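Shown below is the structure under consideration.
With one protein chain held back, the other chains of the complex are shown just where they sit.
Coming up: subunit A.
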Amino acid sequence: MTITLTSLDNLEFKVDKDVAERSVLIKNMIEDVGESDSPIPLPNVTSAVLKKVIEYCEHHRHDPVPVQDESDDPRKRSNDIEEWDMKFMQVDQEMLFEIILAANYLDIKPLLDVGCKTVANIIKGKTPEEIRKVFNIVNDFTPEEEAQIRKENEWAEDR
């Protein structure tokens, strides 16, 4: 069965049902609406981003559905991204965040996970000043405040 998805800019995308249902939001919508041919509107996602998201879902269509992680420990790693996903995520930073926002909105946990790990990898190995530059962060600490926070947390510094 084919599902039609409509992006913010009114482009229609036809995808197989099992591909579309990688998005829990869409899956629930389909269940609510029942057997219907009417397209599902996704006003929060532009066509460029939706195209990427669909590409991801099609590649991963046979993956087992992620099980709810019951462990208390939220610590994750970021060095276990598979190769296809890594290439998939080689986009400009703007698109990266748009994909993350779309994955969040559409509730596609594996894609959200990969997106977040990718951002984490951007952060790793950079100094605070480098991170500020990449993420457009304005430093609103005074030099004294910054030094104080740094000192309070210096037990954590990698030496």
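Definition applied: a residue touches a chain if its C-beta (ideal position, glycine included) is under 8 Å from a C-beta of that chain, and two chains touch if they have at least 3 such contacts; residues count from 1.
Operating definition for what follows: contacts and distances are computed from a predicted model.
This figure omits one chain of the complex; the name its UniProt record holds, of "Transcription factor COE1", "Histidine-containing phosphotransfer protein", "Histone deacetylase" or "Vacuolar protein sorting-associated protein 29", is "Transcription factor COE1". Here the missing chain is touched by one residue of A:17, A:59 or A:150, and it is A:150. Listed here are the subunit A residues that touch the chain not shown: 8-11, 46-49, 72, 74-78, 91-92, 94-95, 97, 100-101, 104, 112-113, 116-117, 119-120, 123-128, 131-132, 135-141, 145-146, 148-159.
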